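Just one protein chain is left out here, and the rest sit where they should.
By letter and in written order, the chains are A and B; residue numbering begins at 1 in each of them.
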Amino acid sequence: MNTASIPRAFSALLKRDLTLAFRHRAEIANPLLFFVLITALFPLGIGPDPAILKEVGPGIIWVAALLAALLSLDSVFRSDFEDGTLEQIMMSPHPLSLLMLAKVMAHWLTSGLPLLIVAPLLGLFLGLSGVEIKTLLLTLVLGTPILSLVGAIGVALTVGLRSGGMILSLLVLPLYIPVLIFSAGAVNASGAGLTISGHLSLLTALLILAISLSPAAIASSLRVSLN
Amino acid sequence: MTFSEFIHMGGYGFYVWTSYALTLIVLLANILSPIFLKRKVLKDITTKAQRATRLQQ
Partner (left out) sequence: MASPKYFYSIAGTLIPWIGSACLLLTLAGLYYGLLVAPADYQQGDSYRIMFVHVPAAWMSLFIYMVMAVAGAIGLIWRIKLAEVIAISSAPIGASFTFLALITGSIWGKPMWGTWWVWDARLTSELILLFLYLGIIALYNAIEDKRTAARATSILAIVGVVNIPIIHYSVEWWNTLHQGPTVTKFDAPSIDISMLIPLLLMAGAFKLFYAFVLLMRARCEVLNRERNTQWVKKLAGIS
C-alpha cells in the first residue's frame, strides 16, 4: 500500500457497497416507506386539523426521519459481518477509518438521500409552507449525514450482539437528539419568519464534528466488537 | 426557627422535604447496592466451585 492507492481503495469500497445496494434496490424502499408511513400515522392519530398539523409537522417529519435512519442502520455492517467480509476489510492495509467513511457514505446515499426526495411531499401532506419545506430540506441535507455517521458508531458497537437492534436504539437516539432539536427548531423558526442562521451553524458544526471524528470511532468500535 | 417552622419551610415544606427524602433514598440505594452485590458475587463463586467439585467426583 502507498498513499496513492488510498483514494482508489476508498472509491472501490464505495462503488462496491453502492452496487450491492443497487442489486437489492427493493430494500432501499423499506426505510423510505417506513418514513412515509410513520408521517402518515400522525394525522390519523392526532386528527386532520390543518393548524395543528402545520404546527407539529416539522417535528413529526424529523422524528420519522430519525426512526427511518435507525431502521436502515442495521444494513451498514450486517451482511458483511455475516459472510466474513467485514473481517477482511478490517485486515486491509488501508486506514480503517477512511474505509469506514466510504461505507457510511454509501449508506447515506442509499438511505439518507432518498429521504430528501420524499420529504417535500410529506411537507405538503402536513401543510407546511414553501419556506418551511425549503428549510426542511436544508436541515435534512445537513442532518441525515450526521445520522448515518453517528449511527454507524452505534452499529459498530453492537454488530455482534444478539439483542443488537434494541440496544442500538438506546445508544444512538440520545446522540440524535441535538440534531432533532436544531433541525425541527430551524423549520419551526422559518415558518414563523425568524432567522435560522443559528440553528444552521450549529447543525453544520455538528456535521463537521461528525465527519472528522466518527470514522475513527467507528473503526475503534469495530475492532473492539470483532476482537 | 421553631420546629414547626422548620417543617413548614415557609409554605414550601412538601417540596423541600420530598427533595431531601428522595436524596436520602438515592444515597441509601447507592450504599446498599454494592453491599448486596458483593454478597451475590461471593455466593456465586462458592456455588460454582461446589458444582465443579461435585462434577469431578
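Here are a few things to note about the model shown:
Everything that follows uses one rule, which is that contacts are C-beta pairs under 8 Å (C-beta built on N, C-alpha and C of every residue); 3 or more make two chains touch, one makes a residue touch a chain.
All figures in this text were calculated on a predicted structure; none of them were measured in a lab.
One of A:9, A:133 or A:153 touches the chain omitted from the figure, and that residue is A:153.
Only one of A:161, A:194 or A:208 touches the chain withheld from this view, namely A:161. Chain A residues in contact with the hidden partner, per the touch definition given at the top, are 150, 153, 157-158, 161-163, 167, 170-171, 173-175, 177-178, 181, 209, 217, 220-221, 224-225, 227. Residues touching the missing chain, restricted to chain B, are 1, 6, 9-12, 15-16, 18-20, 22-23, 26-27, 29-31, 33-35, 37-38, 41-42, 45-46, 49-50 (touch as defined at the top).
Definition applied: only the chains that are shown with their structure count from here on.
In this assembly, the C-alpha centroid of chain A lies 41 Å from the C-alpha centroid of chain B.
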